[in-house]
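Every protein chain of the complex appears in place save one, which is left out.
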Amino acid sequence: MAEPAVNVKLIKERLAFLKGGRFKAWLEICAHCAYCSDSCFFYLAHDKDPKYMPAYKVKQTLDKLYKKKGEVTWEELEKMADIAYGDCTACRRCSLYCPFGIDVAVMIAAVRGILCGQGLAPKGLQDAAKHHWETGNQMAITEEDFVETCKWMEEESEEEMPGLKIPIEKKGAETLYVLNAREVKFYPQDIAEAAMILYAAGEDWTFPDLGWDMTNLAMFAGNAQVMAHSAKLVYDAAKRLEVKKIITSE
Amino acid sequence: MQAFYEYIRDGRIKIDPAKKMKEPVTYQDPCNISRSGGLWEEARYLMNAMCEDFRDMAPNREYNHCCGGGGGYIPMGPQFRKRRMQSGKVKADQIRETGAKVVVVPCHNCFDQLRDLSAEYDLGIQVMHFKTIIPHVWDLPDHLKPPNEEAN
Partner (left out) sequence: MYQFVTGPMAWIAFGIFFLGMAVKVVSLFYLTREKDKVVFNHFSWQWSLKSIIRWLIPFGSRSMREKPLFTIITFSFHICLLITPIFLLSHNIILEERWGISLWTLPESVSDILTIVVIVTVVFLALRRIALADVRIVTSAYDYLLLAITAMPFITGFLAYHQFSNYKFWLIFHILSGEIMLIAIPFTRLSHIFLFFMTRAHIGSEMGQRRGAATW
């Protein structure tokens, strides 16, 4: 099977766009001192296999892309995808260990952005981003299902706490509550628990009917367009309902 | 989490000391909330308010290790699962060392990862959100209690 063509022009554009003061300085001054090795749980969990040390991951991805000026093969890109998505969770622990404070996670995120542009983001993340773009949440839950789940949880928890309501799209509420789509789909009890706490605390709150999913898997995929869209949905909901603050479920 | 902290700090929700969790409990600092969110002391305030035997992991707070499920790792799908489980060994060891029976975690990524780790490494732990525990340990004013309890 023929390998898909690499869109070198797009990579070059991204690389040029990304090369600000930070990347320029970071890539130049990394002393390869390996202070970062022991900060990384991938490295520690794989019996200190050097290929998991943070500076090496950058060297094999972003640094390589710049050195080759974006002219890389499909095979090389696939290898980078395996590193950028599979060997780093962008936890940022290494940036606390680096003498120069190099933020590896930011560079890995940049690599993900480049790879995503070549269609190399893992399928699970691509699908989630697609769902978020189309339905406003990462799991493609319809507004109807969302409202129904809330109603169901409202009935359940009302038995325990008289007077409890789960308001949706209540304009002028003080607080907007947003959550993770996983809660709606797999752990609906979470909604009831949150509602009970908010009610007990006397919070004047509401769910939005659109923009209730606070997650942003497109950010993890590296899809800037959907990332911005996902964040904007929540922002728009907050503006639309004129709330004063947003509570997220994490 | 900031909200729960404020509710309990300001007395909008009261904790019944008699109901506090007795078994050993630890807390997982999620990267997005602790290291990148700056909310680690608030979490410890809540933990101490809710549990009698809170044991911190080492390292903790902004230096805590990622659970191994962050950065979208879990939804990436099955082809990464094996590596995800192996990489989670650090976290599994950290939890085992505390001897805790319950891990409280405010992050959904961590939540799923820790449940997977518990099965993989046979940790025998229960993973919980703050919001699951609070209703078990609070002291509600009468008008919010269920009707049958009021009758007692």
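Should a chain be cited, it is by its letter among A and B, assigned in written order, with residues numbered from 1 in that chain.
We take it that a contact is a pair of C-beta atoms (placed from the backbone, for glycine too) under 8 Å apart; a residue touches a chain by one contact, two chains touch by 3 or more.
As the structure is a prediction and not an experimental result, all values here were calculated from the model.
Only one residue from A:P99, A:G119, A:G172 or A:G202 touches the chain missing from this view: A:P99.
For the options A:K9, A:H32 or A:K171, the residue in contact with the chain missing from this view is A:H32. In the full complex, chain A contacts the hidden chain through residues 17, 19-22, 24-26, 28-39, 43, 48, 50-51, 53, 55-56, 59, 92, 95-103.
In the full complex, chain B makes contact with the omitted chain through residues 34-38, 62-63.
We take it that only the chains that are shown with their structure count from here on.
Each chain gets a centre from the mean of its Cα atoms; for chain A and chain B, those two points are 21 Å apart.
Listing the residues of chain B that touch chain A in their complex gives 1, 3-4, 7, 12-13, 30-33, 35-36, 62-63, 65-66, 68-73, 75-77, 79-80, 83, 86-91, 106-108, 112, 129, 131-132, 134-135, 138, 140, 143-147.
Those residues of chain A that touch chain B in the shared complex are 41-42, 44-46, 85-93, 96, 122-125, 128, 138, 159-163, 175, 180, 182-183, 189-190, 193-194, 196-197, 199-203, 215, 217, 219-221, 247, 249-250.
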